[in-house]
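Written out below as structure tokens is the structure these notes cover.
Missing here is one protein chain; the remaining ones are kept as they sit in the complex.
Showing chain A:
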Amino acid sequence: MSNDTPEKIIIGVLALQGAFAEHQAILSRISLPSHPIASLLVRTAEDLAQCAALIIPGGESTTIASVAARTGMLQLLKDTCRDPSKPVWGTCAGCILLAKEATGLKKGGQELFGGMGVGVRRNGYGTQLESFEVMLDIPGLREPERPFAGVFIRAPIIEHVDPSAPSSSSIETEIVARVPPSCLPAELQQEAESGTTDYTVVAMRQGKKFVTTFHPELTKDERLHEFFIKRCVLELPAGK
């Protein structure tokens, strides 16, 4: 993936379960000058081998992990996610799977792919009744003055960020978006507002890894997909 060849960049979307078609539809609308984008639904090791980057969609993280294990994809996905040179973006369930550790898991725990230095709490906001939409200000996007529709569905909460996690090397951690503390469950609001613990991070980049706890794939807004491609895949500096 050199920056100056106009070769097609193939973005894989993990298609074991969940909203993968929605990601693919948004990718099909993105056009970057000199960087044609193609997308591929990834169900097997052969599919994954063709991709320059991977998106892990929203869905049920337990289902995605168990289907991956039974298809013989689990180790491969762990290796991909833990390799700092591979761009990977996880949305919601994908964020849980990319996390180094997670709480609120099913009995007996569940497999995570890892790779991102965050600890998440599954279903952090509560049941479906606590799912919500809120407009987010995301300064790193194209047209930053236009807010981004954040759709949070049984979303995880990022409980802590560990900047040094993926490896000892100097991988840059960037907080990309925060949710207003008023969106948090009552018991966490006070902690967040007093600044003792920060539960408000909802989008974060760490080197070539990116997580969002919400669902850009459920909107018509392709700016976060552009952000992932520019910052994690092409490694362009901020604002390009």
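As a convention for this text, a residue touches a chain if its C-beta (ideal position, glycine included) is under 8 Å from a C-beta of that chain, and two chains touch if they have at least 3 such contacts; residues count from 1.
Quick note on the criterion: contacts and distances are computed from a predicted model.
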item	value
Chain not present in the shown complex, as UniProt names it (candidates "Postreplication repair E3 ubiquitin-protein ligase RAD18", "Eukaryotic translation initiation factor 3 subunit I", "tRNA (guanine(10)-N(2))-methyltransferase" or "pyridoxal 5'-phosphate synthase (glutamine hydrolyzing)")	"pyridoxal 5'-phosphate synthase (glutamine hydrolyzing)"
Given A:93, A:158, A:177 or A:203, the one touching the chain that is not displayed	A:93
Sites on chain A contacted by the missing partner chain, in the whole complex	10, 15-22, 24-28, 38-41, 43, 47, 58-60, 62-63, 66-67, 70-71, 92-93, 104-107, 122-123, 126-135, 147, 149, 151-154, 179-180, 182-183, 215, 218-220
